[in-house]
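For this view, one protein chain was removed and the others were kept in their places.
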Amino acid sequence: MSTTTPDFAELGKLKKRPLTPGRVVLQVFLLGMALIWLFPMLWALFNSFRDYGFTLEHGYISFGGFTFDNYLNAWERGGFTTSFLNSAFITILAVGLTLLLSSSAAFVLARFSFKFNFAMLAIFVSANLLPPQALLVPIYRIFRAIPLPYWMSDSGSLLNSQLGVVIINMAFQTGFCTFVLSNYMKTLPKAIYESASLDGASVWYQFWGITLPLCRPPLAALATLQVAWIYNEFFWATVLLQSGDKFPVTSSLNNLKGTFFTDYNLLSAGSIIAALPVLIVFFVLQKQFVAGLTLGSVKD
Amino acid sequence: MTSQTTTASRQQTSAMDKATPVLMGLIPTLVVVGLIWIPALFTVILSFTSWDGVGALSGIEFIGGRNYVEATTVYPTFWPAIGHNVLWLVGLFVVFTPLGMFLAVLLDKEIRGSRFYQTSFYLPVVLSAALIGFIWQLMYSRDQGLLNMLFGTQIDWYGDPNINIWAAIVATGWRHTGYVMLLYLAGLKGIDPALREAAQMDGANQFKTYVRIIFPVMRPINIIVMTITFIEGLRAFDLPWVINRGRNGLELISTLVTSNVAGEASRIGFGSALATLMLILSSIFIIFQLRVVMKGEDR
Partner (left out) sequence: MKQPAFLLPRLGRRSFLLGSLGVTAAAAVGCSGSVDYTKVVTVGSDQSDDAPRKAFAEMMAGFTAHETKVNTVDHETFKEGITNYLQGRPDDVFTWFAGYRARYFAEKELVSDISDVWANVEGMPESMKNASSTTDGRQIFMPMTYYPWAVFYRPSLFAERGYSEPKTFDEWMALNQQMASDGLIPMAFAAKDGWEPMGTFDMLNLRINGYDYHISLLAGNEAWDGDQVKKVFEVWAQMLPYAQEAALGRTWQEAAQSLLQKQSGTFLLGMFLQQQFAASEEAKDDLDFFIFPEIDPAIGADVVEAPIDGFMMAADPRNLQGSRDLMLYLSTPEAADIIVAADPSRIAASSLADQSNYSALQKKAVKVIEEAKNISQFLDRDSRPDFASTVIGPALQAFIRDPGNIDSILDTVEKQKHFLFTS
């Protein structure tokens, strides 16, 4: 790779003259890298459409044996109908709550200078760095001890309840989101708040009516990232849920792995089905995503 | 912003205005403290016990520091796991984070097909670890994997304990690079073009512009990228766990904790000691991280 690395000085001149050899080198380099990056996924996609018996016989470097059966089988065996609903519930609720909590914490951090601000930021930022595994046992016990009415959880507690998974994901993600949002909010011009205060706008209105709408780009970006993370999270879901019919997609993918039979092509198909929702969210929000991650990085 | 207010209601709201920010700060703080810091404290306490996780809390027996002695002197996978964590962190920090930043700088140049390149690099970011582990299994498998077929080798990429940590780092770097590229690119897009042009007028070449002007201006993004690299390095768990439950060359502290605490084994006391060691190790980075963040706060 390093041999094709374009040099910066050369690129500078290219900006005005788009058809120079340097620009071609840049294109070739990027194209090569992009193909390397895409290839593993395309390979999985390719094999998900092939019959296991065929690849077993002819090896994976071969052509043919195309079928759609893997997808039908994977859908049926993976129990995707239920697990997609479970994932949607957990992900949407957790992402919504996380953004609500973190934006209000970020607002306080960005707009007020309380004495405890420093400590609060420290608590939030470092909580995000703690390993979840380290907290498993206490969380398990705490959740088991918190009673819930049966209409909310048929286990009668936060344990083996999707709400438990929502809450723990929320607690873990709040730190990062608060950090990002408070960074962004600090870049908002102070003049808006000054004039709002003069107009007598309440603090709540300053948050809900002024700040949040302005924070739409980072909120969209964080929402996309959080959807991907929480949707893909499997540690908490696996240890806190005990009923197979409550599992989200990532945990129930294990059903396809099979204790007794490993069919790579079936697994490919199942994995691609599982990845679809988050890919769709990603493509839909792509524009806001990149814009939102600007994160107010430039101070004037 | 257009609300009509009288002096009376202004006074009323000012009392509420004092309470609102306190509540807005307090509730999230309570959530984070209650669900993360208090459990972390309990874990530290449990690390001094021999608890097997079954039955009432009153049955817990304290055994002093024996778990720590056992973990650091006898437990055969402890030191290898520490080594693997360091490798993981270094691998991301030295190779994949800079690669992601570099790609972002290249893609910032208004080139044709930029959207396609961006998408290619960050697609892996949205995939789950299970899927990434599996996608690379198709590459790495000894008997049916693509790599061995292409190169005619017989290397057992996931199975050979001397190699598999590297194979896993490459797979994780595949995702990490796109993530860093994305964050960094977003940051670069936010830079005022005037700043760059002003620099170019002075005759600085691209490289110098980047080092002297862009990089310092990108400080908040640099901090975020660094944070994320640390998080990924320290908390690395899902990929090795998916590959082989973190055994046989892929031991990381997180997988050791999990197999002791979450598995059928249920060695809560011992697993908590490992977890506490992980917390202590994390706190070194946390303190470092906080110092950098706080320095920014002072400005």
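Each chain carries a letter (A and B) given by its place in the written order, and its residues are counted from 1.
Assume contacts are C-beta pairs under 8 Å (C-beta built on N, C-alpha and C of every residue); 3 or more make two chains touch, one makes a residue touch a chain.
This is a predicted model, so every value here is computed, not measured.
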Which residue of B:120, B:164, B:227 or B:289 touches the chain not shown here: B:164
Residue among A:62, A:195 or A:243 that touches the chain left out of view: A:243
Full-complex contact with the absent chain, from A:67, A:117, A:187 or A:286: A:187
Absent-chain contact - pick from A:22, A:65, A:96 or A:200: A:96
Contact footprint on chain B, counting only the chain that is left out: 50, 52-55, 63, 66, 70, 74-77, 142-143, 154, 156-161, 164, 190, 192, 244-245, 247-249, 259-260, 262-267, 269
Those residues of chain A which, in the complete complex, touch the missing chain: 56, 77, 85, 89, 92-93, 96-97, 99-100, 140, 144, 150-157, 159-163, 187-189, 208-209, 212-217, 219-220, 238-239, 242-245, 247, 251-252, 254-255, 257-262, 291, 296, 298-300
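Keep this in mind: only the chains that are shown with their structure count from here on.
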Touch list for chain B against partner chain A, complex: 1-3, 5, 9-10, 13, 16-17, 20-21, 24-25, 27-29, 31-40, 42-43, 46, 53, 57, 103, 106-107, 109-113, 116-121, 123-131, 134-139, 144-146, 149-150, 174, 177-178, 182-183, 185-187, 189-192, 195, 200, 205-207, 209-210, 217-221, 224, 227, 230-231, 234-235, 237-238, 253-254, 257-258, 261-262, 268, 271-272, 275-276, 278-279, 282-283, 285-286, 289-290, 293-294, 297
Complex contact set, residues of chain A against chain B: 6-9, 11-12, 14-15, 23, 26-27, 29-31, 33-35, 37-38, 40-41, 43-44, 47, 55, 59-61, 101-102, 104-105, 107-109, 111-112, 114, 116, 118, 120-139, 141-142, 167-168, 170-172, 174-175, 178-180, 183, 195-196, 199-205, 207, 209-210, 221, 228, 231-232, 234-235, 239, 250, 253, 264, 267-268, 271, 274-275, 278-279, 282, 286, 289-298, 300
